[in-house]
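The structure is given below, and queries will be raised subsequently.
Just one protein chain is left out here, and the rest sit where they should.
Naming follows writing order (A, B, C, D, E and F), and every chain is counted from residue 1.
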Amino acid sequence: MELPTLVASVIVVSLYVNLGIALYGIFARPSLVKKLLAITILSDTANAFAVLVGYRWPRTGTPQPPVLMNTTNYNESIKYYIEHAVDPLPQALVLTAIVIGLAVTLFIAFVIIQYYRLYGTVNVRKTATSSR
Amino acid sequence: MINEILVYVGEALVLIGVFCDIAASIGMLRFPNFYTRMHAATVGTIGGAVVPLIGVALMALGCDWLGTYRFFLAGASIVAGILIMLLAPVGTHVLALAAHRAGLAPKKPLVFDHLEEERARRND
Amino acid sequence: MTRKTLASIPAAILSFVIYLFYTGSLGLFDVITGAIVAVIIGLLVGNIVVENPGKALSIRRGFLMLIYIIWYFLVAETKAHIDVIKRALHPKMPLNPAIIKVPYNVSTDYAMTLIANSITNTPGTVVVDLDYENKYFFVHWLDAKTSDPLKAREIISSKFEEFAKKIFD
Amino acid sequence: MKKSEICVIISIVIFIFSLAYITSLGGLGYLPPVDVRKLAQIYLASTYNPYQPTNTSSGYESVTAIIWDFRGLDTFFETAVFYGAIIASVAIYRGVEISSKKKSIGMSPIAKTVTRLSLILIPIVAASIAFHGHLTPGGGFQAGSVATVVIVLSIMVFGLRRLVQKGVTKPKILLLRSLGLIGIGLTAIGLVLAGLVIGVNAYIFQNQAKAMAEISYPMWIDDVLFGGSLLFFNIFEFVAVMAGFTLVLMLFSIEEEEVKKVIK
Amino acid sequence: MSLEQQVVTFILYVFPLYLFAFTLYIIRALKGPTIPDTVLAIDALSFDIAAFLALLSIIYRSPILIACTIVLALWVYALDIYVSKYFTHKELGE
Amino acid sequence: MIEIFTLAFLMLISVTSVIAAFKAIIEKDMVRAIVYSAIQSAMYALIFYVLMAPDIVLVYIPVSVGITPAILLFVTKKTERRDGD
Partner (left out) sequence: MMHENLIPIGIIPLLLTIAAFIIPLLSIVIKKKLFYHVYALIFSIVALIYTVLNYYIVNILYGKPIAYFFGGWIAPIGIAYVVDGLGSVLGLLIGVDMLFIVVYSVWYMWNEEGVEWYYALLLLLEASMIGIVYTGDMFNLFVMIELLAISAYGLVAFYRNKKEAIEATIKYSLIGATATTMFFLSIVFLYGTYGTVNMADLAVKARLPWICETFNEACRFFSAYSGVSYGNPMLATAIAIVFALWAFTFKAAIFPNHFWLPDAHPEAPTPVSAALSGLVVKMGAYSTLRVLYTVFGLGSLIDIPTGAGLSLRDVIAYIVLILGAVSAIAGSLVMIIQNDIKRILAYSTIAHLGLIFMGIGAVMHGSSKAVVTAAVTAVVFHIINHSFGKTLAFMVSGVYIKAVGTRDILELRGVGRLLPVTSTALVISLLHLLGVPPLGGFFSKLLLYNALMMSGQIIFAIILVLSAAISMLGYMRVVINIIVPPRPSKYIGVIREHIVPSTLFAVLIATIIGIGILSMVGGVVYLESIVGSTGWIDGIREYINSILSFYASVK
C-alpha cells in the first residue's frame, strides 16, 4: 500500500471506531449528559470525515492549507497553489457544521438542566421506571 | 550570515526544549503522586514549550524561503510563548489548589504540610 | 474620567505593540486596524488592567523588567531545571517533598503575582495556596531543605521579591 | 450487560463494518487523491484573481471566501441556527434575572491578576484573527470563539456577579448580539439596497462585480487588499459570536437559587 | 548542504524525540489515576504540542499554520480553570 | 522521511483519540468523562492540523476543547456527577 493511502486508512479506521463508540453512547448509556457527550463525539467524527475527504497528496512536495501565501508572481503562484492546496469546500462545510452542532449542543444542555430541575435526575432509566 | 546564526541559535533552543520535554515526560511517568508530577510538568512547559517556541521564532526569522509570512510565524510564536509563560503557572497553581482543597490526589510522600496545619488551626 | 483615560493609554500602547508583533507586518492595513483595536481595548479594559498609569508608563520599570526576565531565564530557571531533570532521571529518584509556608512582603497584586508565577515557573517549587490577608504563600517544594518559613523564603523567593518590589511597588 | 445493550452493540458493529466495507470498495473514491476535485480547483483559482474582476472573491483565504462569498447563504443561516439556539435558551430562562447585590467569591488572587492581564492579550489575538480573516486562517467565528476565552475566564475567575457589576449585563449583550446580526444581514443585502438606490442590478450576498451586476464592495483600498464584504462579515460575525457566547455562558452560570425563584 | 536542507534534517531528527515524549505524556493522561493528573498531563502535552506544531509549520512550509498554537495554549489553560473551579466551588459561576 | 514521521504522528493521535473516546463513553464519573472527551477533541484538532485545515483547527479547539467541556461541566455541576445504572 502506498504511504498516503496508509495515512488515510489509519484515520478512516479510527474514525469508524469512534463513530461506533459514539453511537453506542447515544443509544445505550442511561445518562442524558453522557448522551450529549456522545453526540458531540459523533458530530466531531463526521466533521473529521469530511475534512479527510478534502485531503489530497500532490505529486511533489507536501499538501498546503487552502490559503494563498505568495502572490509575487501571480501566474506561477496560483499554479503552485492549485497543485498543492487541499480542498477548501469540505472545510467550509465542516466549519458550518461545527457551529450548528455547537448550537444544538448548547440548547440540549439547557434542556437537560431543566429536565433535572423537574425530575431530580438525568438518568432516563430511573425516570422510565418511576413513571410506570 | 545572519540567517545562519539565527537558525543555529534557534536549533540549539529547540534541542534544549526536546531534552526538557523527554525528561519531563519521564518524570511525569515516574514521580509518585500528583504534587510531585507538577514539577515535572513545569519542566515540560517552561523548558519544553516556551524555550523551543522562542527557538522556532529565531529559526523562522532565518528561514527566508518561507516568504513574508515568516514574520507572522515568529511573532505568533513569541506571543504564544509569552502567553504560555503567563498562563501555565496559574493553571498549575489552581489545579494544585483544587487537588489540595478537595483532597483529590494522595499527598504521600510528604514530609510536612503547613497548609494542612494552617487549615486545621483555622477550623478550630 | 481623567484617570480612566490615563489608564487606557498604557493599555492601548501595549495592545498596539502586541497586535503588530502578533501580525508580524507593518503594512498600512495592519497599522490602521491595530490602532482601532488598541483604542477600543484600551478604553474598554484599561482601568481594569492598569492600576497606576504613571507606573505603567515608567521606562525604568520596564527596563528592570527586562533585566529580571533575562536573569530569571539564564540563572534561576536553568538551575531549577537541571535539578529537577536530575531527580527525574536518577534511578533512585531522590524526593523530599513538603508544603511549606513562605511569607512575602509586597503590596500590589501584580508584584505578588510576579513572585507567585516566578516560584511556580521554576521547577521544584509550586505555589499551592496563598493567604492573601497575612501574606503567605504555601509552596509545594520538591526538595525541602528546611521547615522554617523564613529560611525557606531566603532560598526560594527572596531574589524574586527584590525585583518585584522594584518593578511594581 | 443487559440484553438490549448487546443488541445495540451488535447492530452498531454491523453498521460500522458495512460502512467500512463500502468505503474500502471506493465509496469515497481513492483517498487521498493526487488532484483535488474540479470544483475545488475552481474555488482555489477564483479566490484571488485580480485579472478577472468578475470572477473572484477578494481574499487570499479560500475557506473564508467560500464561507462568506461563494456559499454565503449557508453561513448566514448557520448564524441563524446559532441565534435560534440562543433564543430558545433565553426563552427557557425568561424572567430570570442576575442579582448583583451579593459579592462574588471568585478564585485565587493569582488567577485574578493574570486573568486581568489576559483581558488585554486575548482580545488582541482575537481581533487580529478577525481583521485578517481574508488573509490568514481564521475569520469571524474563529475570532469570536477565541475571544470567548476571556468571557469564560472572567465568569469563572471573577464570578458572574462581578461581571454584572462591571456593566456586562444581559440587555447590553443582547443589544450587541443583535447589532452584529443585523450587520451581517445588512452586509448580505447591502449591494441590493445600493443597487435599488442607484438603479443597478445586484445579487443578494454579492461581493465583487458580476457580469450582469456591475457593483461591488471595495476590493482594494490604496494598494491594501481590503477583502470586500468578507471584512465586514468577519467583523460583524466576530461581534455577534462573542456576544452570543457571552449570553449563553452567563445564562449557564446563573446560580440555581436565583433560577429556582422563577422556574418551577 | 544548504540552510534549508539543514533545517529540514534537524527537524526530522527532532521529530521522533517529540513523538516519544508525547507517547509518555499520553500514557499518563489516559492512565490517570486521578483527575488532576490527567488534566496536568493534558496541560503539559498541549503546551509541548504547541511548540511542536510551530516546528511542523516550518517543515510543511506553511507559516500560517502557526495561528493554531496560540489557540491550543489558551483553551487548555481554560480547561484547568474549569476543572479546579468545579472542585473548589459550589457553583461554577460564583 | 517526513511522510513516515507524519504517519507515525497520525497513528499516535488516532489511537489516542479512539482510547479517549472509549474511556469517555465507558467512564461512570462524568467529570472524568468530560476530561477524556477533551483529550479526544484535542487529538482530532491535531488530525485537522495534519490534514492542513488551519481554519477548522482554529474553530474546533475553542468549540470542542473549550466551550463544550465548559458547558458539560456546567451541566454536570447543576445535575449529577455519576452516570450510574
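Here is the rule we go by: a residue touches a chain if its C-beta (ideal position, glycine included) is under 8 Å from a C-beta of that chain, and two chains touch if they have at least 3 such contacts.
Owing to the predicted nature of the structure, the values given are computational and were not obtained by experimental measurement.
Enquirer: Out of D:Gly59, D:Gly72 or D:Gly190, point to the residue that touches the absent chain in the complete complex.
Expert: Only one of D:Gly59, D:Gly72 or D:Gly190 touches the chain omitted from view, namely D:Gly72.
Enquirer: So which of D:Pro33, D:Gly139, D:Gly159 or D:Gly227 would be touching the chain we can't see?
Expert: Of all options in D:Pro33, D:Gly139, D:Gly159 or D:Gly227, contact with the hidden chain holds for D:Pro33.
Enquirer: For chain A, which positions touch the chain that isn't shown here?
Expert: Touching the chain left out of view, chain A contributes residues 23, 26, 32, 35-36, 39, 42-43, 46, 49-50, 53, 89-90, 93, 96-97, 100-101, 103-105, 107-108, 111-112, 114-115, 118-119, 127.
Enquirer: Need a quick check: the contact residues on chain D for the chain that isn't drawn.
Expert: Spelled out for chain D, the touching residues are 19, 22, 25-30, 33, 37-40, 42-43, 46, 69-74, 76-78, 80-81, 83-85, 87-88, 90-92, 94-95, 171, 174-175, 177-179, 181-182, 185, 188-189, 192, 201, 203-207, 210-213, 263-264.
Rule of thumb we're sticking to: only the chains that are shown with their structure count from here on.
Enquirer: Work out which chains are contact partners of both chain C and chain E.
Expert: Under the touch definition, chain C and chain E have B, D as mutual neighbours.
Enquirer: Which neighbours does chain D have in common with chain E?
Expert: Chains that touch both chain D and chain E, as defined above, are A, B, F.
Enquirer: With chain centres taken as the means of their Cα atoms, state the distance from chain A to chain C in Å.
Expert: Computed from C-alpha means, the inter-chain centre distance equals 39 Å.
Enquirer: Let me have the rounded angstrom distance from the C-alpha centre of chain C over to the C-alpha centre of chain D, please.
Expert: Result: the chain centres lie 34 Å from each other.
Enquirer: Out of chain B, which residues touch more than one other chain, so two or more?
Expert: 24, 26, 38, 40, 67, 69-70, 72-73, 76, 79, 83, 86-88, 90, 92-94, 96-97, 101
Enquirer: Do you know which chain C residues sit against two or more other chains?
Expert: 18, 22-23, 116-117, 127, 129
Enquirer: Once the touch criterion is applied, which pairs of chains come out as touching?
Expert: A-B, A-D, A-E, A-F, B-C, B-D, B-E, C-D, D-E, D-F, E-F
Enquirer: Would you pull the chain D residues touching chain F in the complex into a rising list?
Expert: 61, 63-64, 129, 137-139, 141-142, 145-146, 148-149, 152, 245, 249, 252-253, 256
Enquirer: Please name which positions on chain B make contact with chain A in the complex.
Expert: Residues 67, 69.
Enquirer: Looking at the complex, which residues from chain D come into contact with chain A?
Expert: Touching chain A from chain D are residues 4-5, 8-9, 12-13, 15-16, 19-20, 23, 28, 30-37, 39-41, 43-45, 47-51, 60-63, 65-67, 71, 74-75, 78-79, 81-82, 84-86, 88-89, 92-93, 136-137, 141, 248, 251-252, 259-260, 263-264.
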